[in-house]
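Could you have a look at this structure, given as structure tokens, before my questions?
Of the protein chains in this complex, all but one are displayed in their positions.
Going in written order, the chains are labelled A, B and C, and every chain counts its residues from 1.
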Amino acid sequence: MDRLRCGILGATGIIGQRFVQTLTRHPWFDLVSLYSSRADGKRRYEGTVNWLLGPEVPSSVSDIVLSEYGSILTGRKDVDVVFSALPADTAQKLERKAARKGIHVISNSSCHRMDRDIPLMVPEVNGDHLKLLDGRKDKGILVTNPNCTTVGLVMPLDPIRDLIEGEVHVSSYQAISGAGYPGVASLDIYGNVVPFINGEEEKLIEEPGKIMGSLKGGSIRSSPLKVVPNCARVGVKDGHLVSFSARVEKGTDADDIIKLIGAKKGLKGLPSAPERPLVYRKERDRPRPDLDSFSGDPPGMVVSVGRVRVDDGMLRAFSLVNNTIRGGAGNAVLIAEQCKREGYL
Amino acid sequence: MDRLRCGILGATGIIGQRFVQTLTRHPWFDLVSLYSSRADGKRRYEGTVNWLLGPEVPSSVSDIVLSEYGSILTGRKDVDVVFSALPADTAQKLERKAARKGIHVISNSSCHRMDRDIPLMVPEVNGDHLKLLDGRKDKGILVTNPNCTTVGLVMPLDPIRDLIEGEVHVSSYQAISGAGYPGVASLDIYGNVVPFINGEEEKLIEEPGKIMGSLKGGSIRSSPLKVVPNCARVGVKDGHLVSFSARVEKGTDADDIIKLIGAKKGLKGLPSAPERPLVYRKERDRPRPDLDSFSGDPPGMVVSVGRVRVDDGMLRAFSLVNNTIRGGAGNAVLIAEQCKREGYL
Amino acid sequence: MDRLRCGILGATGIIGQRFVQTLTRHPWFDLVSLYSSRADGKRRYEGTVNWLLGPEVPSSVSDIVLSEYGSILTGRKDVDVVFSALPADTAQKLERKAARKGIHVISNSSCHRMDRDIPLMVPEVNGDHLKLLDGRKDKGILVTNPNCTTVGLVMPLDPIRDLIEGEVHVSSYQAISGAGYPGVASLDIYGNVVPFINGEEEKLIEEPGKIMGSLKGGSIRSSPLKVVPNCARVGVKDGHLVSFSARVEKGTDADDIIKLIGAKKGLKGLPSAPERPLVYRKERDRPRPDLDSFSGDPPGMVVSVGRVRVDDGMLRAFSLVNNTIRGGAGNAVLIAEQCKREGYL
Partner (left out) sequence: MDRLRCGILGATGIIGQRFVQTLTRHPWFDLVSLYSSRADGKRRYEGTVNWLLGPEVPSSVSDIVLSEYGSILTGRKDVDVVFSALPADTAQKLERKAARKGIHVISNSSCHRMDRDIPLMVPEVNGDHLKLLDGRKDKGILVTNPNCTTVGLVMPLDPIRDLIEGEVHVSSYQAISGAGYPGVASLDIYGNVVPFINGEEEKLIEEPGKIMGSLKGGSIRSSPLKVVPNCARVGVKDGHLVSFSARVEKGTDADDIIKLIGAKKGLKGLPSAPERPLVYRKERDRPRPDLDSFSGDPPGMVVSVGRVRVDDGMLRAFSLVNNTIRGGAGNAVLIAEQCKREGYL
């Protein structure tokens, strides 16, 4: 298989750092370019990035000189694919243009997620949605990654979707890494919970329906799934915990749900795909961010589910997603792998 | 008004300490006895208690020699009323016997809350339930205080109860002080969320219906209100945050809800009753434990509500209760005040 | 006594908020003006300030329209005295000019602390240094408040200064409120310690010598006290803990030290002066930020000391200062009270 040259848009942010971490050790992609708003033609990645993922910036990228965002649209094409961790407004101006120029874009930005012609992917859930790309007009593809909490909700709902009746009530316990850096002020969150995350509930209402929708006649018909979300930030570094409850089909019991969740299969042959994307924790107090956020192989790609109960037809459960990996860079790289295998990259 | 001599059962625990804090400055009650499992006939309160509410044990109780639990049942009657913060199993053995002996018991223990002949009180919500006491056989009364999270849910639901249709979906973000001392191990909760609290969800299912039930023919007919709870512990010291959502009557909008909540009146003439027991926070990120846990006068007696939204007939909101004050000792003292004014004490 | 009209420069920051909290209930001063970099001629204090000290902005200031900094130098004199919580560079441009205009300035800013003609005050320690003001050329006085950690160190060293020999080795455990708002990013400090605080160690080296210096011939001769500081930020909201050790005079034992600390007297007749400014905690694990940060009356004005030991002539101890009250606004207001009584205001 031909290796692909790749770059990262927004490489110094939290999601950008996770992209770096994933791509510096990737068997299919060569990370060659890092784009940042802090580029000035001279700044190297190390020395500019406030690296938060361990003691050292990976040595293979430490000396890369940061490129300005605009440079991706001008001059010769240095990369085959870019992973975007741009803020929505910058992404809006750049991503479609890059695709038009022939650069494939896998984006974690929110701005194009709900566009009718753009797939919003969780590879194990809606792989067939990539066919939306067949009708594209641009030379490069543009594919999007969902909101982090959306992934933590859609993953466990996927195998049980036929059993759900009516609304899914959701409350989130979201990690501070989800707000980027510097993000949440310590004085606001230390020993505290903040019951508001700008724009988050809107995403949780919109995105799951599209991801769980069905492809018909070249477009996606949204699933009727209705989410009723209350989102809050908690003092956790990594891992969004999601509480959800919903009415399920009469006669369904907890074991039915647990079996369906445990039976969900992983994608074969993709480096970032865990063998099983969902793990059911039978312990009474799991999933927990401290123990389950880096679950799976690669670490952080498994969504953990626990405390499934069904009483009087009402399902209650918790799930946990690593917000910057499965809910961010890791899922985006998995999308790229799927696109590559399917021939879109 | 005659002053009453009172005591505290379980005076060294967290709720016990809040009782001490409240009662050492109370205009109606004289705190004269402190009962503890750590009593040995010699130990003073200061020096035994691991006081967690400030730099100093209140001077008026620091020299009180701790009494053994059993002593309340033997010998002469030293107190008119006891406030109980006993663990359920100890309370089970002691509280009814004390009432039989003629000592009035206001209990924060869970063991008698659902007993048919015992009122489970939030004074502003179900004051009329005290009439259950009219038929009692014991010389002393036994009245109970709800679970902390129950109070945080029932208070905002009370004024809007007629608008709620179907289940109320609840997720809690509960403070570590709710687990007592030593309670939660720091290694379990530091930078973490634990999605399980033993027995909590069961209480949230049972208690609200009783509190919001109606007194008919000398007994309480439970409200049909159905709660679907998911409880979790977060790294917060004081203040349980409660996320709730429910279908509301067609045509209801957020302003209707907000008005009803803001209009809820306080009880007059009771020292622990805030002027308004419910406060609606219009800021977009409230209520927050750090800012709202000690709201009201006396501090911690107001339940704060925020983020009320109604979309497609579905209400979403957050409330916040100080778990050891309004959800514990403070509410229990307010019950005693109400009992006193109504002539039961 | 004539009441004085006062204002706060930098009223929306953390120290500014503590000034507001202190001055809205002050018996001598009337808080009439709030100056902020966020002023635009229309903005009110409530609605602009991100109030972090409780559920509500004090009602007496909520409607005050914020003034621009510059306005203090132009137009008519609206205030007799201003309390300054300005950043150093802004203070540099404004404070001396305000004094020249006849406005008295009590400043928490760092820029003039080491100026030869400006007193750097801890009222209980170096009240006589106010005499420096006798030689001033400006119509208004300019007096400064020390760095927060400096106060936590100087207060316990003051009564034992004659026993100290050689360097005082200091390590600090500093609260996040010391960095202002938004200040420290939660991703940097959550579950962490950051062993660096910009400029802090320099202040700890310079300031104690001036405060503990002696006034001779109209200027201050610095004390030879030498501090060897290592400063670190910890995940605490309020209260800087200070570890210190130093050689003490031969024959000194721990009791000698404890007695001297406990014997330190407060200033009489000043509203912000606690009866005793130093409290010795005999418990083996004190002082602790959670229990001792708001010690004293007014709360937060007492410095707590504990764990005094002397072995082989080497003293070890911990002290704790509320960094925004005794180490900030509270100490500054106490300075103003002292100036008022001494006739400088």
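Rule of thumb we're sticking to: contacts are C-beta pairs under 8 Å (C-beta built on N, C-alpha and C of every residue); 3 or more make two chains touch, one makes a residue touch a chain.
Note that this is a predicted model, so its numbers are computed, not measured.
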* **Contact residue for the chain not shown (choose from C:P287, C:G300 or C:G330)** => C:P287
* Asked: Per the definition of touch given earlier, which of B:V82, B:I176 or B:V242 contacts the omitted chain?
  -> B:I176
* **Selected from C:L52, C:A232 or C:A254 as touching the chain missing from the view** => C:A232
* Sort through A:Y190, A:F244, A:F318 or A:Y344 and give me the one touching the missing partner chain. => A:Y190
* Structure fact -> Among C:L52, C:M114, C:V194 or C:A254, contact with the omitted chain is made only by C:V194
* Can you list, in ascending order, the chain B residues touching the missing chain? => 14, 52, 176-177, 181-191, 235, 237
* If you put the missing chain back, which residues of chain A would it touch? -> 51-52, 54-55, 190-191, 279, 281, 290-292, 294-295, 304
* To do: Quickly run down the residues of chain C that touch the omitted chain.
  => 167, 169, 171, 173, 191-196, 226, 228-230, 232, 234-237, 241, 243-245, 284-290, 306-307, 312, 314, 316-318
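Note that in this section only the chains that are shown with their structure count from here on.
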* How far is the middle of chain A from the middle of chain C, if each middle is the mean of its Cα atoms, in Å? -> 47
* Asked: Taking each chain's centre as the mean position of its Cα atoms, how many Å separate chain A from chain B?
  -> 42
* Structure fact -> By the touch definition above, chain C meets two or more other chains at residues 52, 190-191
